[in-house]
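Yeah, one chain of the complex is gone here, protein chain that is, but the others are all in their spots.
Chain naming follows the written order as A, B, C and D, and within any one chain the residues start at number 1.
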Amino acid sequence: MTLDVALEHRFGNFEIAISFAAPHGITALFGRSGAGKTTVINAIAGLVKPRSGRIVADAATLFDTSRGIDLPTHARRIGYVFQESRLFPHLSVRQNLLYGRWFAPRAVRQQRLDDVVDLLDVARLLDRQPGELSGGEKQRVAIGRALLASPRLLLMDEPLASLDEARKSEILPYLERLRDEVRLPIVYVSHSISEVARLATTIVAISDGRVARVGPTAEVMSDPDTFPLMGRQEAGAILPAKVLRHDLHDGLTELVTSGGRLLTPRVEAPPGTDVRVRIRARDVILALAEPQGLSALNILPVTIRKLGSQDGVVVDVAITCGTDDLLVRVTRRSVERLGLAAGKSCFAVFKSVAVARRDISTVDAKPD
Amino acid sequence: MTLDVALEHRFGNFEIAISFAAPHGITALFGRSGAGKTTVINAIAGLVKPRSGRIVADAATLFDTSRGIDLPTHARRIGYVFQESRLFPHLSVRQNLLYGRWFAPRAVRQQRLDDVVDLLDVARLLDRQPGELSGGEKQRVAIGRALLASPRLLLMDEPLASLDEARKSEILPYLERLRDEVRLPIVYVSHSISEVARLATTIVAISDGRVARVGPTAEVMSDPDTFPLMGRQEAGAILPAKVLRHDLHDGLTELVTSGGRLLTPRVEAPPGTDVRVRIRARDVILALAEPQGLSALNILPVTIRKLGSQDGVVVDVAITCGTDDLLVRVTRRSVERLGLAAGKSCFAVFKSVAVARRDISTVDAKPD
Amino acid sequence: ATTGTAAESMRPVVVFAAASLKNALDEVADTWKSETGKTAAISYAGSAQLAKQIQQGAPADIFVSANIQWMTALADANLIRKDTARDLLRNRIVLIAHGRNAKAVEIGEGFDLAGRLADGKLAMAMVDSVPAGIYGKAALTSLGIWGAVAPKVAQTDNVRAALTLVARGEAPYGIVYATDAAATDAVTVVATFPERSHPPIVYPAAITAESDNSDAGNFLAYLSSPAARGSFERQGFAVLQTSPTN
Amino acid sequence: MDWLSPDEWTAVRLSLQVSFWATLVSLPFGVLTAMALARGNFWGKQLLNGLVHLPLILPPVVTGYILLLLFGRRGAIGAFLDQTFGLVLAFRWTGAALAAAVMSFPLMVRAIRLAIEAVDPKLEQAARTLGANSAWTFVTVTLPLILPGILAGAILAFAKAMGEFGATITFVSNIPGETQTVPSAIYAFLQVPGGDASAMRLVLVSVVVAVTALALSEVVATRVARRIAAK
Partner (left out) sequence: MDWLSPDEWTAVRLSLQVSFWATLVSLPFGVLTAMALARGNFWGKQLLNGLVHLPLILPPVVTGYILLLLFGRRGAIGAFLDQTFGLVLAFRWTGAALAAAVMSFPLMVRAIRLAIEAVDPKLEQAARTLGANSAWTFVTVTLPLILPGILAGAILAFAKAMGEFGATITFVSNIPGETQTVPSAIYAFLQVPGGDASAMRLVLVSVVVAVTALALSEVVATRVARRIAAK
């Protein structure tokens, strides 16, 4: 499936002109507050009628001003997790969860209530009214409600913003499964780079009502130009890898990359699985010689490809590791002290524990 | 000022029994979704009447069942940023912002509209109605509205959850200034450990309606027992330091700690200022010998104080650096390979860039 | 419509009667029932309302009006059987005053009602539309004092409301039917208007053109019977005809 | 209680019957009209709005008279209903119910309309995204949310129907056992000397009945509202 969006809209003197195409998978809309993310999602849902444009999901044209098509919202079969939960106050949590099922054709009912209830840990809440829930609980129920509608396209507007880390790390793998196993396309709005890096197939960076950058996640994330959009702390590259084996004693997983072997905390995927590993630029140390006696387990030979701007305190260094690119962020002082320059060979050092479970994601094996 | 909270309440079969005391500064309520954070804040605001308890802010008793005191909400002079923005739909953004001013005694009107408008970047929105704002815009206005009421106690329930990183990093220093300069006590609910680590004077970890842990931020954050509460990725120690000097050429700041000198990206504080630096356990590498030719600028001699549980993949190592404690997280494989053990001397290595601007906070100099 | 003798004989006679007749007619209907076993269902409302309903095909068998105008209007439209029409009762209008012991007054040409009223009101039914009011206005006009009194008249939608105003002392004087005045202690009849001063106040009755109830004639006849006479007279009406039969 | 005569009992029963059916039958129309007025955007909306309020604006006698002209046996609609459905309204209790329904319709519609206007359209949008079309959205979201308003409208209509007099007596007259409701009976008593006491007894009865209904409806409404309460 592909998602093809082109729309123009105007609120007062705020103009939105967005157009992007995304392949199957999770498309992350990324941008500052007020950039226009919710507006785009609303247009896909049919809740905002753009002045002109075209929205095609898979083969289905949801909206097309030139052809006079404007599918009503209920016929679009989308699931929408709103920025504010919008639970039905007159229905119990259970009834809220099951609401969409009434309308989903029996054939497409994929999600089971019990599974979703377990995933979101809302069993305790099933007989409550929405008025009796905490903020995060509301949001979890809203996610469940959208999932259980068995949509053919899921829209999520900052779904995890009000959830704690532990909850987030339970839900993220589930969204990956939806993406990879159920092959449910998802449009995902988030301000969290780590969420986006982990989940997104495609990143659409929106700024002031325009598309600032579109592309595959790995590409966008390792492009220094997009760092200002994402916040420097989170910049980093995404390295394709394959699971080699699991060390049962240590609980570590050995991955093969084009530049050598990597050790990371256990990845829940059988040997042979393709994964992608996000390695933040700030986590990597460059060493002139191969260091010894370090607790860091990953030391890979690399070549400096390019030095970024040297105007600031820090310098972004693009390095080649095998056939893949990595990013390292060092201080300008280090660049000077170590005499770093393009073409120089050195070693990239980083800790296994710096690669968190959430930095590793399984790869959607059959992109179309 | 101190904040003294003891309360018991019950929702259906969910029991809340919270009691903690916090010194002046920012008190962070931390805990999973549904733990009872909003309930505590609501009780302080007088919006939930606990079945029994006592709430004292500064010398003022806001609530005390044993003495029959229950100050009405409007007389408590609190500013409350709600989890959902709760803007007044019939008032423009400007009127929303100024709402609290009408009721604040002239003498205490500290915040100027223009300052707050600038800080929150809402100038463009002043004449809009709340219905015409994006999610993050609403939240910013709600923050401004609470600030402009010139409260003597600020309650913030996940105020930054719906904001982008850039916005967050503009607002965080402002909250620090409120804490340190205006000396406004703040009770802050957040799921973001980095926010909490940076802002909080005191952390109150709440779990299932009880207080799981209370204490000064540095103490709670470096206590391995609280890691599960916070998510392992964010665990780390907070190191007290003093600004030594700024290197104008490099843009680096040199800090003095009890264990040696540290280089970090420029800290906006004059030499001599006390600061605290959060150093995440996952960012530190241990080396048996002092490594050479590394891009990492900070290499401090340390002694291993204690090894944490060795049951898992990773081991939390407590080290002593001068007179302060640091935490390092390494794999069990590294522990074995390097023969790490209590009492062993080694070197802690970490990058300057791993210490983000948001990990360094100025210290409230006059705790009481 | 239903036919069949069983149903027919069970059907009550439907009487549309001016509301001021309620007490008397209820009593008459009760005695008729105890004598014949037949019932009359009496709908009391304003004569105008009832007449309009009959114009619209109301299932009434008998119409008893409080004035001649509406009966005439129905007769002109052939909605009543003219041969059955008769003037049933007569009434008088009286001047009443608030209180138990008001002094009687002499009504004559040009008597100073306006002066007696001072700044009080004269309570009457609507002078151009409700029968009691129409008669009252006619009387005052013929006495030559309407012009002086008119600005002080408080008109009500029915004569009972006028009575209430005087009974409560809101208005010092009022003009009502003699039948109304008799019943309350709160007012005193201070004078009865001369019969010559206004058109005769008669209550005509007739069987409607559409009536197919064979008992209608009986009941109408019974209204003029000596048995009924007592009931009417007890309420202050004068019975105009007594049928020889019964 | 034998301080009411059988006829009076009949009037009380009839009033209840008339008010109940008037309220019940007009309720769906009330909801539809309120929906059209609150949400619709069609030509003649103001006209419809005016028409709905007409019984409020006109003296009841006029409304009754218009009903008589339209729904009487000789009236255009009355004749049609009679011939087509065998439904006779004129001078029947059904006519009294029609008069009561018409007179109370503006109150019912306004209450329901206010409730509809208070429903957050965002919830309806949410229902749409979950696959509910307009009709289902209305039934599953809007309708339950406006229940308190519908209840308020119904009870207001019921109370009004219990007190309705002018239009009723003008349209269907005051025939004991068929169209004599409590207010008509009260009226008749008030028209003759000595009827005040009887009238007062009936007033008391209708007050007791209506206030009981009112109190009941409050209880129900509170319960419904509590369920929906905290948005």
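Just so we're on the same page, a residue touches a chain if its C-beta (ideal position, glycine included) is under 8 Å from a C-beta of that chain, and two chains touch if they have at least 3 such contacts.
Quick caveat: nothing in here was measured; it's all calculated off a predicted structure.
Interchain touches from the omitted chain, evaluated on the whole complex, reach B, C, D. Which of D:96, D:162, D:175 or D:192 touches the hidden chain is settled by the complete complex: it is D:162. Within the complete assembly, B:79 is the residue of B:79, B:159, B:209 or B:291 that touches the hidden chain.
When the missing chain is restored to the complex, the residue among C:153, C:191, C:220 or C:239 that touches it is C:153. Residues of subunit D that touch the chain left out of the display are 46, 49-50, 53-62, 65, 106-107, 110-111, 113-115, 117-118, 120, 122, 148-149, 152, 156, 159-160, 162-163, 165-166, 183, 186-187, 190, 199, 203, 206-207, 210-211, 214-215, 218, 225, 231. Residues of subunit C in touch with the missing chain: 46, 48, 51-52, 69-70, 72-73, 121, 123, 126, 128-130, 153-157, 161-162, 164-165, 168-170.
Looking at subunit B, the residues touching the absent chain are 45-47, 72-80, 82, 84, 86, 88-91, 99-100, 102-104, 129-132, 145-146, 149, 155.
We adopt the following convention: only the chains that are shown with their structure count from here on.
Not a single residue position of subunit C touches two or more of the other chains.
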